[in-house]
Every structure is written in C-alpha cells, then in structure tokens.
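A single protein chain has been omitted; all remaining protein chains appear in their positions.
For clarity, chains are labelled A, B, C, D, E, F and G in written order, and residue numbers in each chain start from 1.
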Amino acid sequence: MSEEEEFQLIESDVHPLDGYLREGRIPHIFCPACSLGSVMNIIVEAIKEAKLENKKVSVVSGIGCTGRISGYLNYDSFHTTHGRAIPFAIGLGVTDPERKVIVISGDGDLFAIGGNHFIHAARRNADITVICVNNFNYGMTGGQVGPTSYKGQYQSTAPYGAVEEPFNLPDLAASCGAVYVARWSALDVRRMKDSFTEALLKKGFTFVEVLGSCPTTFGRRNQLAEGKKILEYFHEKSEIQHGADTKTVGISKDSKIIVGKFIDIEDKPTLTDNLMAVQRMSKAKGK
Amino acid sequence: MSEEEEFQLIESDVHPLDGYLREGRIPHIFCPACSLGSVMNIIVEAIKEAKLENKKVSVVSGIGCTGRISGYLNYDSFHTTHGRAIPFAIGLGVTDPERKVIVISGDGDLFAIGGNHFIHAARRNADITVICVNNFNYGMTGGQVGPTSYKGQYQSTAPYGAVEEPFNLPDLAASCGAVYVARWSALDVRRMKDSFTEALLKKGFTFVEVLGSCPTTFGRRNQLAEGKKILEYFHEKSEIQHGADTKTVGISKDSKIIVGKFIDIEDKPTLTDNLMAVQRMSKAKGK
Amino acid sequence: MSKKNEDSPEVATGQHYTTGNHAAAEGSLAAGCKFFGGYPITPSSEIAEHMALRLPKINGNFVQFEDEIASIAGILGASWGGVKSMTATSGPGYSLMVENIGLGLMTETPCVIVNVQRGGPSTGLPTLIGQQDVMQARWGSHGDYETIAISPSNVQECFDLALECFNLSEQYRLPVTLLMDEVIGHMSERLVIPPKEELTIISRKKPTDPPDKHLPYKADDSLVPPMATAGEGYRVMVTGLTHDERGYPDLTPEAQDKAVRRINDKIRLNKDKIIKLEEYMLDDAKTAIVSFGTSARAAKGAVNRARKKGIKVGLLRLITLWPFPDEKIDQLADQVDRIIIPEINYGQVTREVERAAHGKTEVKGDFRLGGAIHTPQEILKEIERN
Amino acid sequence: MSKKNEDSPEVATGQHYTTGNHAAAEGSLAAGCKFFGGYPITPSSEIAEHMALRLPKINGNFVQFEDEIASIAGILGASWGGVKSMTATSGPGYSLMVENIGLGLMTETPCVIVNVQRGGPSTGLPTLIGQQDVMQARWGSHGDYETIAISPSNVQECFDLALECFNLSEQYRLPVTLLMDEVIGHMSERLVIPPKEELTIISRKKPTDPPDKHLPYKADDSLVPPMATAGEGYRVMVTGLTHDERGYPDLTPEAQDKAVRRINDKIRLNKDKIIKLEEYMLDDAKTAIVSFGTSARAAKGAVNRARKKGIKVGLLRLITLWPFPDEKIDQLADQVDRIIIPEINYGQVTREVERAAHGKTEVKGDFRLGGAIHTPQEILKEIERN
Amino acid sequence: MSRVEVRFAGFGGQGIGLMGRLLGEAVALGEGKNSVMTQSYGPESRGGASSADVVIDTDDIDFPKATDLDYFVVMSQEAYSKYIPKLKKGGIIFVEEDLVTLDEHADKAKKIFKIPATKIAESLGSRLYANIAMLGFLCANTDDIVSEESLLKVMKTKIKARYVEKNLVAFQKGKEHQ
Amino acid sequence: MSRVEVRFAGFGGQGIGLMGRLLGEAVALGEGKNSVMTQSYGPESRGGASSADVVIDTDDIDFPKATDLDYFVVMSQEAYSKYIPKLKKGGIIFVEEDLVTLDEHADKAKKIFKIPATKIAESLGSRLYANIAMLGFLCANTDDIVSEESLLKVMKTKIKARYVEKNLVAFQKGKEHQ
Amino acid sequence: MNTSLDRRRKKPEWPAFIDLSKYKIKAHHVHIIKERCKECEWCIIYCPEEILEKSDKINVKGYHPPQLIEGKTFDDCAECHFCELICPEFAIYVEVPEEEEGSENNE
Partner (left out) sequence: MNTSLDRRRKKPEWPAFIDLSKYKIKAHHVHIIKERCKECEWCIIYCPEEILEKSDKINVKGYHPPQLIEGKTFDDCAECHFCELICPEFAIYVEVPEEEEGSENNE
C-alpha cells in the first residue's frame, strides 16, 4: 500500500497558519486534547478576519498554560508575570491609540491573582480585548482549585471537593462595565471566532470567556480524563442565550452552561478617549 | 457670669463611650468635621447594641484615615498594611468561629489596592463585616483621585477633573455574593447604627458603605470645604430606597444618592461553614 | 504519606519515602501548624497540596487564597488568632509577600514561610533549581530588620528544619523562612519521623500579667515580649506603624529607635543560639568549602573525593543562612588559605563570606546561574585549581 | 512650577524654588518621560501629583493605577510601547513592586522608579525620613541581577539625577531606582533648569537590521542589545522566562547562564562608567566619612567643622549606591585609618563598606534608625571619638 | 551673613507649611540668598503638630534643619512646649497670643512679639488667614530675614488667585499689629 | 555495594516520574539500601522531555543526580538523543522499541533490552500502562537494583486502588517479554 | 450668632433622618467636653429641637464649642441622642438622670 492509500489524507509539513506562529515553536507545550491550541488557532483567524494590521497588534499574557499562547503568536507578544497582563497591556496600549492589545490568559491568572486589575480595567473601559480560557483550574501548576472551580470539583488542593462559590465571569465583567461580554465553549470554534472578531473591532474593554478543555489536571480528577469527554460535556450542557442576563449565567456542577453574546454596549468613552480629553483640558486650562 | 451660664451645657471631662476607646488616644487625628469620628462612635454603639462579647470582637483595618479607626477602639485591633485588612481578617476569623471580625477601612484601601481581596472574600462568603467609609478620595495621602471618585471631581492627581467611571460599591459587593449590603451617608447616624448592628449579627460576608465627609482633601477641592456643607449635600441628595436594585445605585456628580439596605440574603453557607464541612469530609473519607 | 499514629495524628510517626516538600509539610504539622494559607507555585505546590489533604483531618484549616499577598496577610491574621500558621511559595510569590513579611516583622508575628527556590530572576526557570533568593530572604522588604532563614540539604532535614523554623518563629516572634530549593523539594529519600514525645516543640510565650497591666510590646532581657492573641481579653493593639510598648502608634524618632532596634537586636544578640552549622572534616583543612542546600551535597561529595587524594579540605555547611555566621567565617578565615563557595547563583553567600573574612583569606565563589547543580567533580576541580 | 519655555514645554527652563519631589518630576519630564503610572504614597505623592498636572500638556499620559503592582507593570508596558516611563513610590510600594521590577530586569526594560524613603519596616514612619531601603534596592526581587540606584542630596540633584536615571536606564536597558529620602523629597531649595539644548538626553539604541534578521536579545560588546518596541514590525517576543537570543523561552541551564550572566555583567563590567561619587577634602584625610542622601549634608557640615579644628577628615559621598564602588572603598581603606558611615538605618551601606574594605581599616557605622537626621555636631562627635 | 534659622510651628490645618514655603522662596528668589525649607509632618500630613523650618544663609547650606532657632513663630500650645527648648538664647519669639501661654522657658528670648492672629483672621471671615497675618507681623518686626516686597511678590504667585486678596489684607493687618 | 545510577526518560504524560518513585521507594523501604530519586521537569510539569533518576547506594548518597548511567530506560526519541551520551561505557539500555530508534551511541552499552511497551499497554486498554510494563521488563532483566517483591509491594500502596490491577498485569506482561 | 439657625432654615422636614416620635421627652442633661470640640456644628445644625448654637468662647485649639441658645433649657431637649451619635469628637453627650429628682444639681 502506498502512503497515500494508508493515510488517505494528504500529508504535509506545513500549515497555512504557520506564518502567524513563531518559527520553530510548534509543537507547542500543551497536552494532548487541550483546547489551548484551538484557541490559539482561532485568535489568529480572528485577527485575520478583523483585518487588523499585523504590526499594530500586541498580544499580552500572564503566566499559566493559557499564558503561553502569546509566545507562540507571531505578533508583538508579551509574556509578563502572573496576574499582571492587564496593567501591562494598559501601559502598552496608551502609548499608541492605534494599537490593538489583546490579553489572553487563564482563569487563575486573570481572576485569582489578577482579579483586581480585571475589575479596574473594566471600570476604566481600558481599550483591550481580554480573552480568558477558563479551564476551571490552574493547569500549569498541576491542577489546583481556582476561583472558577465549581462546588464539588476535585483538584489537588481540594482533595475533598471544592466548597466555595465560583465567580460568574460574565457577570463580574458586566457589573464592572465591560462593553462587550461573550462566552463560548472550546467546541464553539466558529462562534468563538466571530466573537473574537467583534471584540477586536470594538473600542473599550471587551471580554470573551472560553470554556477550555484541560484533560490533564482538571479532567483527570473529575471523570473527564480525556479531552473528547470534556468537549462532549460542553456539547451536552451548552445552551446559546444571546443577551442573557449575566446574573443567570453562573456555572455549577452538571448545570446547563449558558453561552452566547451577553453584552454589547455602544459609545461609552474609553480610557484612551478619557486620556485624550484630559490632554485637551490641560491645554485649555492654563493650570 | 458663671461658667454654667456662659456655656450652659454641662462641662465634663469624660464621655460615656470613653471606656470603649483606648485610653489616652482621644483626641484622634481626624480633621475637624471629618465624619470618621462619628463612624467610630456608631461602630461602638452597634457592637453594644448587638450585645457581642467584647473579647470576641476583633477590628481590622488597612491603611488610610479610615484605617486608623481600629487603633482607637478598645477591642482586639489590627492595623495591617494598605489593602490587606480582608485577608488578614479571614485568617484571624477562621481560627475561632465564635470571633466576630469587623473590617473598617477606606475606599482606596478596600477598592483600589484591596479590590481583589474584597471580591474574593465576598465570593467565599467569608464571615466578616466590612465597613467602607467612602469619602471619594484618598484622604490620608493628601487627596488623590480614587476608584470611587465621580467624573468631574477634582483631586490632586486629577487636576483637570476625574474622568473614569467610579465603582458602584453595593453592586460590586452584591454581584460577588455579599449576603448583606447597605449604604448610608454620614448623616444617617441612626440608620447606620441599625445597619451595623444587623450586619454584625449576620453570618457571612456583610457590607455597609458609609458616605463620609472629608472636608480637607475632598471638600476643599470640590466646593465643599466644610464638613457641614458635605452633610448638607448628603441631606439634599439622599433618598432611601430599601431593596433597590444595586445596579441603579451608582453615584455621579449631582445625582441623587440612593441609600438604604439593598441586600439581605439568608442561609448561604459561609467560609467557616465550608471549612467545617471539609473537616468533616476529610474524616469521613479515609484519604 | 498517611498518618500512622492515632493518638497524635499531627505527627506521622514512622518510616517514609517521600519528597522534601512533603517532608516540610509533615514537619510543619508536627510542629503544630494548624493553618495554611497559600497560593500554588512551582516548585512548592506539593506543600500546599499535602497540607490541603492533612490539615482538615486534624481540625486545621487550609485556605487557598487569591494570591500570595492575601496568603501572607492571612497567615499573619491566623497567628494573631492564636494558631501556628504557614505558607509556601517560590521566588515570584516571595517577592509579592515581602511587604507583608515586613508587617510580620514589625508586629512580631510568628509564622513560617517556605521558599522552594527556582531559577530567577522573574519567571526564569519555573521547574529548575536556583539558590538565588538568599539575599532576598534577608533584604527583600523595606526598612531595617533582622530575620532567620534556614536551608535544608536532604529530605530528613526538610522535616526537622521545618519544625525548627516553627520553634524559632514562636520563640523569637517573627516570620521565619525555610529556604529550600527545587532539587531538595522534589527529591525523594527516606524520612524517619519520630514519635511525638521525642520532638521538641516550642510555642510562643504567653503573658502572665492581667490585661489591664499588660504592655504587649514590653520585653524582658530576652528582648522578646510575651504574646497575647485575639480573644484572650488583652485587647491587643497591633500596627505596622512605629509603636510604643502599649502597641500605640508613636511616630517619633525615639519610639522608632526603641522599637526597631529591639526587633533587630533580638536576633543579633541571640545569633549564637540560633545559628546551626555542620562542620565536615574542617579540623585540619587548608581549604574550606562553604555551601548550603543542594549544593552542599555536591560539595560533600567533592570533599570526600579530595580527601581520598589527600587534599586537606573540609566543608562548612550553612544550615542557618540568616543570621549569617560572621564569627565562624572570621575564624575559618584565620585557619584556611582559601574559602570556596559553590552556590547556584552569581555570588550571594560569597559576598557575605567576603565581608566576614575581612580580607584574611582568599574567597572564591564557584557559581552556577541556575537550572543545574554542581557535580562533585566540578567542585573537586575548583579545589585542585591553584 | 509652570513651564517657561514654549518651544520645549517638557523642559521647565528657569529658576525655581521647589521641592525635591517636584524637581525629580521635572527632571524626568526633561529626560523625555511621557508616561507616569503610579499609586500615591507618602512621602512621594507630590511626584505623581506634579506629573498629573504636567504630562497631559505635553501629550503624555498619567494613569493612577489601582496599586503599585499595576503601576510597575503599566510602566513596563509603556516602555515596550516605545515611550520613556516612570513611577514613584516609597518603601511599602516598592516592596509590592519587586516582583515586576524583576520582570523589567529579565526583559531588559528601561524605566525609572523613584523611592522616596521613609522610616520602616512596614508602615513605620510614613511621614518621616529613613534610608533603610538601600539593600532592598539591590536585593528586593528574587533571582540574580545587578541594578542601578542613585541617591540625590539636594533639590538640584533631584532634577539632575532623575534625568540621569532615565539616561542610564535607556543606555543599559533596565529599571533604575532613584533612591531619595523624605527630607530631600519635601525640602524646598533653589532649582535651576537649563535650556533643553544644554541637557544630555540618551535614548535606547534601536536595531538597524531588518525584522527578519533581528535577534532581539543578541548583544554586542556593550552587552546591551538594541531595543525594538511594539509596532515597529519586529514582532518582539518578551518573556520573563529564561530566553534565548530570539527571546524564545529556553528553559535550560545553558540559556540561563547566558541570559542571566549577561544582564548581570552589563552592569558589573560597566561599573566604572556608571558610578558617580563626590569626593570632598579626601586628599589628605586620615578619617573618611562615607555617606549619601540627606545624611551626606550633615556629614559635609561635620567635615567643615572638623577641618576648622584641624582634623584630617574628608567625605566620600555616594551618588551611585548601586553598583557599589568597591574599588574606591578598597583604595580608601588603604589610605585612611577609619571610615565612618553615618546612615539612617541599622547598617546597610556600612556592611558594604566592610566588605569592600577587606579588613584594611576600621569601619564604623553611625546609625539612626529613622525619623530624624544626624546633626553635624553628632557626626563631629563621632569623628572626634577615638 | 551667617546662618539664620526660623521655625514656624502650630497644628495641622493652620497653614504652617505655607508660611515656610513663602518665606523660603521669597528669600531664595527675591533676596539672592540661599534658603532651605523643610517641614515636619504629623501622621501622614494631618492632625497633631506641624512645623516648618527655614534656614537662610549667603553660603551653601549643608545641614537643612533648624537646631538653634533665631526666630520661633508659634501658633499652638503643643508646638510651643515641644520646640521652645530649641530657641537660641537671645532668639526671638512670635506668638499667637490666644492659643499659646508662655512659660519660664521663654525668658531666654531677647524679644517676644504677640499677636491674636486667629482673631484677626476670623474678623476677615476665616481662621485660615491667621498664618498670613502672622507672616505680616513677622515681616514688620524683623530686618535680617526678608523684605516685604519679596514676600508680597511670592504671595501673589503662590497663593491661589481667589484667595490672594484676602491674604494681602491679612498680611497688612498682621504688619500693622502692635 | 557501590553506587548504581538508573535514569528513566521519555516525554511528559508517559509516567516517567512514577517509575522513578516506585523504584526509589522499593529500594529504600524494601531493600534496606539508600536511594534518592530526583526528577527533571519540563516547563512547569508538562510537555517535552521528562526524566527521573534513581541513585542507589548502601552508603550515604551525597550527590543526588545520575551522571554516569548504569541503566538507561528510555521511552522517546528525544530523550534518547538527549541522554545517551550520559550512559556509562558498559551500561545497559532498556528501550521502548516502537518509539526509539537507536544509533551508534548505543554501541557503548553492554546490553540492550527492547520492548514495545506502548503496544503492550494499548492491548490492556491504555497507553498509560506502558511505564509499568517497562518497569516489569527492567525488574526481570536486572539483579542489582530491586527485587520483584519490593516493587510489587510499593505498587500496591502507591498506585491508586482502581488502577492497581491493570498495572499488575502490565508489570507481568513486561516481565514476561523476551 | 445666627449662622447655624440660618443653615437650619434650608433643611426640609426632619423625619428624613430622625424620627422624633420615638423619643420621649424628659428632663436630663446635655454634656460638653469643650476641649474636644472642633466646631463642625453638626450637633447644632441637626439638633431636631434647634436648641444649640456656637458659643463665643474658644478652646485651646481655637474652636467655639456649642452652647444652649438663650432661653432654651434642657427641658427642650428631645433626648434623641442625635448630637451624641453624630459628634465626631466624642465631645457632646446626653445623660438621663437615673432618677428624675435631683437631676439639676448633679454637677
């Protein structure tokens, strides 16, 4: 049998997106059946779709498995410290209002150690697109419980099951003032791409939560040891409810998972707008 | 004329509450017509009213004018670092479920540098009563803008007027899971006392926002240079709306100020309940 | 590792084969730790994980906080609540903790912080060894303080010295750092935990005077004041501001001198009681190796090999890194022709040795910048170079 | 202070009577600072306040962040955005910044951090002087690094050295600390700002090779790589992980050695170019005073008084604290019988002098623990004691 | 000319720092002499004691704080008790007479000038002008510190426009007080 | 007995660390010898190369890492290329034959044992048993490291109850592989 | 001195922050610790019975503590304790004599 007959698919060495990834960095470090690779893939597609000028795009991450994404992407990319992607991104962003700054990081990074920066950035309506891959735990450090772990979830630091109420991320974002809020599971690749694209094209603080599959450190402890089981779970539980009241979209064990675009507000002045206004005022007033 | 005739009020050297204050620490350092003294007064009255055992009460503060309150009160008192009163209080609290831990601190302390601890403590439903005196600025350091400053407010670091959206504190608390949320202005002393008392008697994360008068660093820059003007302002603008949807209670320049008790939820397991549950489970499971 | 002894479930008496991280956790439990507040970070996370498993069973509490700042604040709070408390982290987390370690030092709050060192600076080498946080353990927080930091070289010591950290912390009333490294933390070896009765466990001195007479920051000759904690009726007043003996803020140079001098002197003047060293074949040595942690194992290997070749070399292993054993080094400088310091950093202990040797002997660092440890052969080469 | 010169509004050319804090702000503006990210803290807040007033007028941005961690992260981001950036704080805030200062060091990000020192540890003496953060400026963050810290002694120097900090930061690509103290920060004196043309302003070296050939972390003999920033088409890759010349994470001991050695050596090997000292009446001195910041003023007063009495004493004023002038001290140790170090701490620079003097002369610290400064009379007494 | 040391002292809220800054700048920019102004703050800038030192010299000023006061301008009892020991023998005291009661320590002064600065200020509508009234009083009764001209010039640039006028009146009233 | 050094190597997810831990504990608690087990991790514990060293000695073990491998147990090509230079001349290689192609460096080995551990494991339902199959294979073909008895004892206590049985089968299959 | 009275005129009805009917009126004393007062005037402005005013006397910090308006007596006090609760300086408080008799001369 020839190769072709055995595998039937056409063998290749390169992928059409390879040019958008840093040379020599694929294979990435993500585990088999981890959705981070997919999310990375979709981010690139969305940047293409949004027709952003490549050199005007910066990608900023904190630390974590998700945080590694920035380093694979062939844009200006910044892998900062744990939890600090957002303030770094704000500093980076204000130096050039034309720059589109994307923050991509994990639930622990953005909402445990980084929670304060998130709520303040949303309040200020900073001009950044924040993508959080919520895999319900700290993947990078081996699977500890986190602020999005649902009650009853087992993790290395919750050997008897998590007991705390998790954050409802879309609601937190909304109540702090985000102008765009959406959530998709790792399976909703095409809708995710649309949301990323919309978020990128919008001014101000835009937020997309992606429910990611982490078979290694989340799944293994929660009867979802394979990536395909997690996707199946998302598939079964998801329900699209565009415009849902964010108060109602909290996730708990075995509950429905509400996905969709929840918030899309127009014309709220952004941090950049405000800083420009201050510059104008300062020149007007002879202080 | 005799003294009595001149002053007519009966002169005294001691106040009935002096015993609840640390010996030799009055006069306090607060400015004339600063409401922090009143709040301190009311906290003591509320502790009395709630009939808490004095030695089971701990008061924890961060740094700021408001943060100085703990140090005047004659309970176990802890004046920690800027922004860290809440996690300190959590550690202190879990060591004895009978202990009532009160956190009293300023808007900057609790919501600028300390914002993350606040949202997480609310999420965990930690057993603490958090009182925030929101004086719309950083009093202690001389009047910088803060996350509760309203748009158009002048402060030393907002010489052209504040431009950012402020936090709506009751809404932030509510959306993170606080079981009791109320707001009063410094003028509402009696209702404040009732709210403090209710909050103290409730388990879980309870939050009262007090709109304070800071004539020195806030008032002076905003045409409210005297404490009495600020109280007058509160008096004019306040409207009691118990049970108001917290989304609607944001404060902006010259807007109505909605005060009242907004949230009072029953029977939500608290951090202490949860930790006890873990202890039980750990003993059940032979892990 | 599971508990072996039903009577004192906090002490896992028996023989184990386990990692340095687990041993440190067990040592802490044996010392009486009842509260762990932490935030995961490689290569320390197994300490948190083990505590999460073990603490609830002995009516202790494990809280995973939202970050390292909350963790250190939380354990200070718990200590004032009257229980022994700890956290564990690595460089980046320790950096975040330094402000509140300062609060612990100023308010004289016993607690233990484990730093399992990885390569730095910054995120550096998250999974690989470093010994680059030695100076940070001493100088990381602003202001003047003295502190204690201890460095184990094997799994058994992780247990023994974790317990010792609690003892010192309670005795001298300060946050004590157990300065491990990634290799020790992740290495598995045999660990023998004695029965509880055989352990020496020290707890904070309590006041004996009645609340209305008590001055919480008044110390006797030991320079360490007894510690009343919350709920005991003493109405403690704790502040990171400069304070007088009552604990009241006193923002004067005089109060500052008194308060800050004492918290420094209680360590400076008790150095001899605190410092632990291992001396190995030093008696007739003409060359001394000074080392610590994992590096000291390679150093011992090198000494063994060199002695076989007849070279007069010995090892001074610093178990206590801070307070630094100035006098011992000064003495050694009188004795030997050369001091070699193999360390996995760019010259931290070497600097201190240089200072304490007062120019009396040659001081030579043998540095690795992180990620790998010296081999005995490499150190031997350094010994033989001349 | 208002701008005087319409052509270069960032330089407030002219004569002023102002504080050290305002002078430091003006020095930064003159150096080209266009972004301030900060969080208020006594006694540094006036720097932020002045920047809030001045920056918008020159198309710069002032962002008051939610805390010090966000502030330092923000200014690193701004620096990679291509502008000169800074923050200002005091001890507690600096403690919170150390983790991300480490990120700046590892990623070689130019920026300036002002620490107006107050008394510590912890909250300590918020409104009163300390010089207790000298060692923290060098060792506060985890991991191995070298850094630059500079200490002004008067208001004019606050301007001059703030500008110098930016120059060094841009030239050597690292966060540089301007280590002021409360007295200098709040003191008012005459300040003369020259016209822009008379100022030397250095900016980061830019790459000259095309993006596809560019290796962002490959340095020439200067050990400092040119810096491409965001938006220039170089697709920079910046990480706090150990990285190779491409900026890619490379978690091996070899990459660690190369990367960390270079960021240390770029300072170690350029020490002589970086270090600034003031020597005052040292030529024939038998006693040397080594001091810095506000203390150096009292020390100069003491030298003047002692000289009047015929005592051969001189002053070495450390303008640069880090890198430490080891060679100069070693030399001085050969010359003098005694070195006295008046400092407002419990012996930080004294330790370094002790190390660098190699036992060749008597080294004696004259410590104040914070809140007050030495008087010339007190130092004179120390000089006369023997 | 040799070193002259002036200390202003009172409590937070009296504008002690402003007095120091005005004098310091008037000297340094108006009189061609050197001056250093330092302040000592209470707990993070409010309440309690407050003081400001101005050291004046034609030479370089090494030590920036006042240690032997040539002039002691005092506006609260607490400040008086705290700092009176620092008065140089033969120094001069300016005192807010309603708020400070002198004691035997004041005997070492060569001269004592008294003024009810707060009352004067209140008569102008706010006790906040007391500091400037005192400054006028100081200016009128000394000759080796600063000229009225230099002081007035600085006041006009350094005081917020809307308060300048009232302050000039306060200054005048202070100057005229006997 | 003198020092014996064993290195297990492969990629993240193959359970390399577990092999080391089981062997280390079996030696230290079962055989009365000393053993130190160290691991080398990839980026924060996943992906890429993974290795575990077990050093065995009757004496104290100073240096904890393996530098001259007596036994090299290798389960990925990357690991083979990386570590083969460390094999002692006359050392022994155990190799997962489907995942590793040997080259001339292997010539210095005294002996080479090959096993399709992954295939064996897959035949039991999951490639995750490959490590234990390899361990059985190692145990069967060495005599100076550890006894089967000690290893089995440790496996029963250290492997999660629900996986023990399958692993024992894998061990057996490995042991029996020729 | 009329300032406080002028201010008071601007106020709408009292019940917005204090419900007078709750407090029964009886004889008692209003005490002042005059050195503590910092003249915020809150007790004066918000006393529902409008019985207080600023005095002319100054205390050691230069402040004018409150006094009874001429013609008012303790009997006019509603014993609502509002002044006591709101005083930020712990300077004013109301004490009800244990027994009605003899309350006038308990000094």
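As a convention for this text, a residue touches a chain if its C-beta (ideal position, glycine included) is under 8 Å from a C-beta of that chain, and two chains touch if they have at least 3 such contacts.
On a predicted model such as this, the values are computed, not experimentally measured, just so you know.
The absent chain, not drawn in this view, touches the displayed chains A, F throughout the complex.
In the complete complex, the residue from A:D76, A:D127 or A:D188 that touches the missing chain is A:D188. What chain F contributes to its contact with the hidden chain is residues 11, 76-77, 98-99, 118, 127. Contact between chain A and the absent chain runs through residues 6-18, 21, 26-28, 30-38, 40-42, 45, 186-191, 193, 227-228, 231-232, 235, 238.
Note that in this section only the chains that are shown with their structure count from here on.
Ranked by C-beta contact pairs, the top interface belongs to chains C-D.
The mean-CA centres of chain C and chain D are about 30 angstrom from one another, to the nearest whole unit.
Within chain B, the positions touching two or more other chains are listed as 28, 30-32, 63, 79, 81, 112-113, 115-116, 120, 140-142, 147, 159-160, 271, 275, 278, 281-282, 287. In chain E, 42-45 are the positions where the chain touches two or more neighbouring chains simultaneously.
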